[in-house]
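Only a single protein chain was left out; the remaining protein chains are all shown in position.
Right after this comes chain A.
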Amino acid sequence: MNIEVIDSLTEKTWNIRKNIVRMITQAQSGHPGGSLSAVEILTYLYFKEMNIDPSNSKDPNRDRFVLSKGHAAPVLYATLAERGFFSTDELLTLRKINSRLQGHPDMKGIPGVDMSTGSLGQGLSAAAGMALAGKIDGNAYRVFALLGDGELEEGQIWEAAMFAAHYKLNNLTIFIDFNGLQIDGSISEVLSPLPIPEKWRAFGWNVLEINGHDIQEIHCAVQSGKAFQDKPTAIIATTIKGKCIRKMENVAEWHGKAPTISECEEFLFELSRGGL
């Protein structure tokens, strides 16, 4: 990717981060930490990689994305709005009564959401099902999914991991948002899913390890995964929970806490300086 493309994607990440902070503050509820850690991944997918059309969000030939860590809905909504699936004004209805923007993604309500998620551990199975449907039909679309690292503690993830490798779903690429924290603390203290790459390799996946905030590395990993003929790809993306907001970075408490109004102003100011 040339520098202009990276610059343009980086600019989107600042808008998306600001909207994540705004919408969670407005809702006074939501999950900022794990939304901010995944901004570069979603920005790359929705603005560079995925074959999607906001005016035809149900196109059967489109690429699909499943947010298996559904509590990071704000990053998905902010990215979809930035990409033109719906108005950014609507983001401020997050988690409010009568809103399409449910606390966790509801595919029936929002254009661009490919799967309803929220109960951890379930998204990978659905993504594998979509990938299998593409194989059955000989359709070239690709399926992407984003999993949390804490989410790997769910047994269903490993059922799905075995399934995707067994059926050679090379049209499936997943990211693991390896920010190292879950609600109750660090993943290694709560119930360690480590070592992560070795587990996915042992389950028969193509495994890549990257810095999840480096758009160039995300690009290289996604393209490398597409070249594999007989395996699904797991990209272990090392990230920082709460990335780009110093008060939030690597603080487990910000997993599911909303900023106050004054914190919101402070964070937006910090994000606008970063954007310069």
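What we mean here is this: contacts are C-beta pairs under 8 Å (C-beta built on N, C-alpha and C of every residue); 3 or more make two chains touch, one makes a residue touch a chain; residues count from 1.
FYI, contacts and distances are computed from a predicted model.
Chemist: Report the protein name recorded by UniProt for the chain absent from the figure; options are "Nitrite reductase small subunit", "NADH-quinone oxidoreductase subunit J", "Transketolase" or "Lipid-transfer protein".
Modeler: For the chain missing from the view, the UniProt record says "Transketolase".
Chemist: Specify the residue from the set A:36, A:128, A:218 or A:235 that touches the hidden chain.
Modeler: Per the contact definition at the top, the residue touching the missing chain is A:128.
Chemist: Which is it among A:49, A:82, A:114 or A:151 that touches the chain not included here?
Modeler: Looking across A:49, A:82, A:114 or A:151, the contact with the absent chain belongs to A:114.
Chemist: If you put the missing chain back, which residues of chain A would it touch?
Modeler: Those residues of chain A that touch the unshown chain are 60, 64, 66, 106-108, 114-116, 118-119, 121-122, 124-134, 136, 155-156, 159-160, 162-163, 166-167.
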